[in-house]
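Rest of the complex left out; these chains stay put.
A and B label the chains in the order they appear, each numbered from 1.
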């Protein structure tokens, strides 16, 4: 058994493969599938100029990774079913063209269109000012922009690996530094792994505080799905310990928090914050499935790593982004000041790390969806979920 | 008769020709001129790194198109006479290096140097905040930056076409998306056309609202001329229905609004807003000609498409940008709130389009200039132009 490793990008040593590919016919033999391939290309032109894409195809599940956009996932395809959504922003945007300061700190939205987009690392949530008071009573203010910088920071090291052990496993690792002098110094080492022939991908992220002082970390996985998973009558299923609507707008739809309506022009987003119920090891599963219940996508994670979860219902018209976000995270995407009060921010000591693992699986039969539903029910067990009908002060700043 | 079509850029399908050319000797035979050529190249280095230029030469008139800068026109040359001007910003600037938020929203000026630069599409005019009150009395605020985003948005699709019908026609089409999640979703399809051997180019723009809701459109063609068209004694000639100085500074020069002075260090710009008189079909012509009256450049357009026109007199020292802007547009470049009050904003329904056509012709003999002058006089006919000596509340927010 052997590993094959190829460095695609390493800025420090001057490695850059503008385009590159390897496939089952030319590379190692993987037991799980002979049709695997890895393809790296670089987009040119438009707002995508310079964006690199690493497409990992395990023979059944093909995933497009965007090193230029903080190792986000652009789109994926499992046996012909597309994962992702159609944003008004149609192609991946080079962060050089994203001004996060624009629109009063909402500029991030001009590059937002991925299947999976990380929010963080120093902060996520809305733009504003984070006011922090230290132990001496001195306050300092940090301006924040929507969802932080990590999705708009290119990886400086990218490497693919093929391991022929078992079914055979393909992985892509990227290293992204969110760093500034007199600022945060957080390093993301992100690895996407998928077994040959599998319906599943795993993201394993390690975020390290490279500063000599303690640092705050906020990390949210903004995974986003449109059709065919999302449609009128689609359902969200999860093991829930406690859930609250983010604001009055979400509270108005609390009765139907688990179901989705059809695309509706001008639909105003609804967000629900939840704390998952888990098995005895802290593991939990959340799933979105279609109306017929024969197609679903599930997220598996551990609340020791990702204790919070947001459901973003944004069933706008197709043209404006018909999408729902399923978002496991370390914190809720509120102002950082609020999250600090709620003690939901991860504090990393000097040199300390936080690891988060997230599995995404596609279920393309009614049986597979039902099986996942049973697994979620088993996690819920006898625990009665607490579902607040109104915004709750522990989950979000209350609307006035 | 046949068309030849070449895609130079298509981000979605991965097409990018870094450099490419075709000329009369190798391509289709065009009756109008055997010396036509099309040349595409990509600039490297400086602030121009990554900017692509498509130079269309019809055998007499050579025009440089900038897909990277929203299909603006960099410079043109008609039989040795240059069209354009010398900005302090000497070369085309990649929008990646333009921070439109800088200088309190005036950052656009750090990339401004083209012969033709579009302002829009969601807004043009000065930076500020657009306050909009909806039918329920709820107000929303949108921050705006100088002249909007379109000139700093690269085309994601670029295509050239050679049609050997008649004299033979060369065209370049680009598609530019001004889009953001939770923002506008306007698509510009711009085609520049010129007949082989002609003294004329035509811009045909179609702007489509790809959103599911109605959208506002503001579009202005900032066409800019320096020497040899602009000089002391140069004149602007147009068919005028009504005209007003933008502010007191412009009012101070109202007597001479049609003539230009020599370059003057520290000259403070003067802007005149006019509504053109037209023929029975809504067509009109505006011309700038030199002092001797033997060299001119004219703009032809239709007020159903472009009802407004601004004259920007900026006869500063040569080193600081000796230039005049002749600017047909859908609206006047005032704060969007004001233009909405004046009902000059185009509202596009979902899926709706606005088409604008603009012809630019060079007149390089006294006869040709005189002929254009007669055409303008014929359009004016007996209509007495209303020329306001002071700023007028219908044209611009009155200075306090």
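Quick notes on this structure:
Heads up, the rule we're going with is that a residue touches a chain if its C-beta (ideal position, glycine included) is under 8 Å from a C-beta of that chain, and two chains touch if they have at least 3 such contacts.
Treat the numbers as computed from the prediction; the structure is a model and nothing was measured.
Of the identical chains in this model, 2 are shown in place, and the full complex in the file is built from 3 copies.
Quick note on the criterion: only the chains that are shown with their structure count from here on.
Chain centres here are Cα means. That of chain A falls 42 Å from that of chain B.
The residues of chain B lying in touch with chain A in their complex are 9-12, 14-16, 18, 50, 52, 67, 95-96, 99-101, 142-143, 145, 153-158, 177, 179-183, 185, 210-213, 350. Only residues 41, 43-50, 87-91, 94, 96-97, 99, 101-104, 106, 109-110, 112-113, 263, 265-266, 316-321 of chain A touch chain B when the two sit together in their complex.
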